[in-house]
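Report on one structure; see the data block that follows.
One chain of protein is taken out of this complex; the other chains stay put.
On to chain A.
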Amino acid sequence: MQNQKLAKQLMKKSKTARYERFGRLLCLSALLLIMVIVIGIIAFIATKGMSTFMKDHISMKDFFTGTIWNPGAKTPSGHAAVGALPMIVGSFLVTILAAILSTPFAIGTAVYMTEISPKRGAKILQPVTELLVGIPSVVYGFIGLSVVVPFVRNTFGGSGFGILSGTFVLFVMILPTIVSMTVDSLKSVPTYYRQASLALGATKWQTIWKVVLRAASPGILTAVVFGMARAFGEALAVQMVIGNASLMPHNLVSPASTLTSVLTAGMGNTVMGSLQNDALWSLALVLLAMSLFFNLLVHFIGKKGAFSK
């Protein structure tokens, strides 16, 4: 009798063990919740975005190559006017131009911070980049509206609203992202690379250009891709300075639009379930797909270029 009771007690999980299991499950469920959210976002936006093609029977070709955006109306040739090309072109143009503009500045700053003056880098430039990251995008948009747009208007003509203003605003916005990630990758280059190069008689510049930057290039590439992802997804700052005309951009100073700008400006003015609304969700789907693509790219570069120790 006594033995049986004891055996039962020993077979049962102790209070601590149960508490342990409970805690572990609690933490796991929090993690799974995040997982569910991610899957939910992708699934919801994908289903909504596909309904333009499935329910409203718009052909993919019309959507991706059409240049007239006026959902609900027809183009002169009789197709539905849901050509998203102007927005797609606009998004890619501002992203690529901003990346081209910011990359040299970002790399220069990062090299200064790690190779030339690490002390001043840590003391001044580190907080500077952190503050630049911290400034909210609406504030960038507001400054773009009150400084960059008039500047572009007076220097390059046009209304000032357009791809060029968007590029300038995004240039400043993605600069700190690229700088801080480039700094990380420069720091991960082993010191003996530099010492070996200097010992061979190379100048400081030759060491930086031919050794350090080469060794860190996958990391720098990742940084630039991250910057581009941020630029591509940035909504309000761009929307405030780009002019919001869903037309193919003729030049850099004519009003244009991006995927995000049309989404923010248009979503409130359409009725759920209408073609106008579905077409907007398709734009959101394109945005989501591009964001996933940038992620994939980062993974790919990271796998190829990781420092083998």
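In the analysis below, a contact is a pair of C-beta atoms (placed from the backbone, for glycine too) under 8 Å apart; a residue touches a chain by one contact, two chains touch by 3 or more; residues count from 1.
By our rule, contacts and distances are computed from a predicted model.
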UniProt lists the protein of the undisplayed chain, choosing from "Secreted protein", "Phosphate transport system permease protein PstA", "Binding-protein-dependent transporter inner membrane component" or "AzlD domain-containing protein", as "Phosphate transport system permease protein PstA"
If the hidden chain were put back, which of A:Ile68, A:Met87 or A:Ala284 would touch it?
A:Ala284
Among the options A:Ser188, A:Thr203, A:Asn251 or A:Ser274, which residue touches the chain absent from this view?
A:Thr203
With the full complex in mind, choose from A:Ala73, A:Val139 or A:Leu200 the residue touching the hidden chain.
A:Val139
If the hidden chain were put back, which residues of chain A would touch it?
16-17, 19-20, 22-24, 26-31, 33-35, 37-41, 44-45, 48, 104-105, 108-109, 111-113, 116, 121, 124-125, 128-132, 134-139, 141-143, 145-147, 172, 175, 179, 203-206, 208-209, 226, 229, 232-236, 239-240, 260, 263-265, 267-268, 272, 281, 284, 287-288, 291-292, 294-295, 299
